[in-house]
Every structure is written in structure tokens, then in C-alpha cells.
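Below: one structure, written as C-alpha cells.
Of the protein chains in this complex, one is absent; all others appear in place.
For subunit A:
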């Protein structure tokens, strides 16, 4: 009913709902803050993990995930609240763009909205809040860029920076005990890429068994496949032909072809022709004189035997990714036709040694001394597949952060230092701004300061005291100070060697502000009637 008492006709579809004004705002705040609160306990070196259990029937649904990675948690959650979905979305984008800081971005957006809600309760118009946030964001980003430092990519300092960044990233993960070991491992792997950000070249193989400490970086390339029986298990100075071709039987590709014969003899003839066709293909392959033949597709017994007879080691069923990696690592071309043996030298890949190795219980093929030395493999060991999955995610985060750092090169001090400095910058700015926006700028500073506060809280320390002391140190001019979460004190980050990638922080601040602004601007939520699904 409207104000005059007229019955409003139904405008939207049945089951569709519309919330306006305060109700809409309340809904989005509640949703966004709930999501932020859910992941915030995972923040920082003393953050806790979450168990994710899928719902629904079926064998595969019983597989649980234990993780500390914000994006993984948020991605697997099923939420109905639209504002919560926006937070999940930014977390995903953060993951795709820089690979780390996925929890930070969601928590920061949530804290911004929490502050925003308070301002709205003080009857400040959302647009004023947004105006203030925009000023604050620019100030914060400027400060972030100002405090970041850059080292030359070839220098030893840069290398040290990378190790420190890797250590910082790992410190919040499951493998924090072995972070020095893994930091070193990841930095080595990333430096092999020589500035490219193609993480495809770094292969991660997970094998249950052993302890996490048994994980290692292999400078060769490991293919999780087996060498076909009857072939040589160790090939030195290998010439590798990588192919993507049908080696079961060649389908006739011309449309509408049917083989129709009228007698048994003819069947035999065709069969022979087919066999000969395959033989022909094998002959053509042999002209390239490879010593190893890797095919993406299945290889039938007959061609396999022909190849093995010629002393060629055959690897079949290498999947697309595996094949591309082999090709990239050994410098081979992926062939589908075999009519140009004269181009042999340029199409064959080369590596010093191929051998079958055993890792744990499994047989694998290792390529060492490849032509292009960019590829490498990280073999992860651990007592259970859940641990391995989590380690894999952590390593992925680290690799992403490291490649981002290699690209961007700017680093900042960790331990909440950058957030505190940004907050300080916002507060300074707030003093200069006239109008209600200043309140929003202060709120922005408070939200930024929440990040180190939560890190402290998660560690079980007295956050109020620590943050205050921290602030005092910064005021004194000790700009490299930060939280030392091992002892629960304030320490010099320079001594502790805690560094973070500037780009990750930058992206987190940008994305969180954008999302908070987006949610803040909403004053009306229309939910359409859910689509009716017929039960199959």
C-alpha cells in the first residue's frame, strides 16, 4: 500500500522481491560483513584454516578441502546475498590478477562497509561517504607508491627481496615451519623463467607420502607418464619428436565416406591397406630419426611395436598440457604431419637425458638438460592429499606473487606496515578536507588499520595495545616498523626481513574500494523470481 492507502497493483513477478532504502542497505551490509568476518580469521601468520565440505550425494562429494586461501574458501561457498557475491567476485579477480591477498581484499571491503554503516547511521548521505572514500583511496595509493622501493632486477638485493616476499607470503600458510626452504625453492623456480610470467613452465607434481620437507625442485622436467613396455628406460642425448596425431587408426576425414565391400577378400584387402597406411605413417616418422616419440593421443599396439622395433622409446597419452610443456622445454615443434623430414633439426626437441624415475611409489619420466632451460618441476610430498592440495595452493600463491614482483619490482615492508602508513596518510588528509567527506576519510583510515588489528587478534595478542604502540613508532619516524607476530611485539621489519609485493597491496586496495563503493551506492535490491527448474 502506498501512503494514501491505495492498494498497489503487483508490478513484479510472483516470488520476486524488492527492498528499498534502509532495508536494501541493511541487507548488503549484513551480507558483506558476514562474508568478511568468515574469512578474517584466516588472515595473518597466526590465521586459522577452514574445512570446506561439499554438499550433495555422490562419491566425489565426500572430498573435503582444508585451506587458508581466501579465494578458495570464498569460491566454494554458496551464498544468496547479492552483496556477499560482490565480495566473492573481487576475491576471485584478485586471485586471477595477482594471485595473493585474496583474503585481505574481502576483509578490507567488509571493514570499509562496516565503517560505512556507522556513517550512514549518523545520517551522512552515502554519496558523501563515497566522495570521502575516493579521496582517501587516492591518498592511500599515493602513500603506498611513495613508501615502496625498487631494486634492479639483476641485483642481489632484488633476489633477497624475492626470498623475503616469498617467506612473508608463506608465513600465513600451512608450511610456515619450512618457509625458508620453500621460499628458496619458489624463488629459484621463478628466476628460471627469466622475467616471463608464464607459470605453465613450472610444473607442480603432488605425491602423497614422505613429509613436506621431502619436497624438492627438480631442474628438469617431469612427465607423469610411463614409458611403454619394451622400450629403453634411459636415453642419453635424446632427440624428441612431439606429436599430436592419431596413432590408433587414421579416420577417414572426408565426409560421407563409407567402406562397403562385397566379399571377404576385399575386407582383408582393406585391412591390409589400413595397416599399410599406418606403417606408412610410422615410416615417415622414422625418417625424422628421433630417439623418443611422444604423442598426445593413444598409440595402438601395432605402430607402437613398429616404433619400438626401431629402437625408439614411445610415450603415449601425454595430455595437452604435458605435451605443450615437453615441447616448450625441449624446444620441439608439435607435429601433426610428417612430410618434411628435411626440417628435422628444427622440429626435433633435444635433451641430455631421459630416464624413468621413481618418486614414492610412482614411475615418472624425467627430462634433464633440456634445450630451453626455463621449465622446472616442483615435486611436493606430504602425508595426505589434503595437505598436498593446500601446499599446492600456497606454492601457487607464492609463485604468482613472485612473478608479479618480477614484473613490477616494487616492494613494501610487511607486518602491517603499509596499511598503517596508508591509514596515517588518510588521517593527515582528513584534517585538510572541509565538509562531511572528512569523516569518511577517517573511516577509511580505520578500515585500513583493521587489517593489522585482525592479524594481531588472530595471533591472540592484545591488538589495541600493539596497534597503538605501532602507531607511536611510526609517528616517531621509524617507518620500517611492523608487527612481529612471532613474539607479539613491534619490531623493525628491516631486521626481520618481512617484505611484501607492492602490486598485491595496490590491487587489494583498489578492488576493495571499488567493491565497497559499488555496494554503498545501492539503495534498492530487486530479486527476480528464481527460475523454475524441472526435476530431471
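Here is the rule we use: a residue touches a chain if its C-beta (ideal position, glycine included) is under 8 Å from a C-beta of that chain, and two chains touch if they have at least 3 such contacts; residues count from 1.
By definition in this document, contacts and distances are computed from a predicted model.
Q: Assuming one chain is omitted from the figure, identify its UniProt name from "T-complex protein 1 subunit epsilon", "Protein transport protein SEC23", "Transcription and mRNA export factor ENY2" or "Collectrin-like domain-containing protein".
A: In UniProt, the chain excluded from the picture bears the name "T-complex protein 1 subunit epsilon".
Q: Check the options A:199, A:217, A:286 or A:479 and report the residue that touches the missing chain.
A: Touches the omitted chain: A:199.
Q: For a quick check of understanding: of A:340, A:385 or A:472, which residue touches the chain that isn't displayed?
A: Answer from the full complex: A:340 touches the omitted chain.
Q: In the complete complex, which positions of subunit A touch the hidden chain?
A: Residues in contact with the chain left out: 2, 6, 8-14, 16, 18, 20, 24, 28, 80, 82-83, 85-86, 89-90, 92-93, 95-99, 125-128, 134, 197-200, 244-245, 250, 252-262, 266, 269-270, 272-274, 276-277, 324, 327-328, 333-337, 339-340, 343, 400, 403-404, 507, 510-512, 514-515, 517-519, 521-531.
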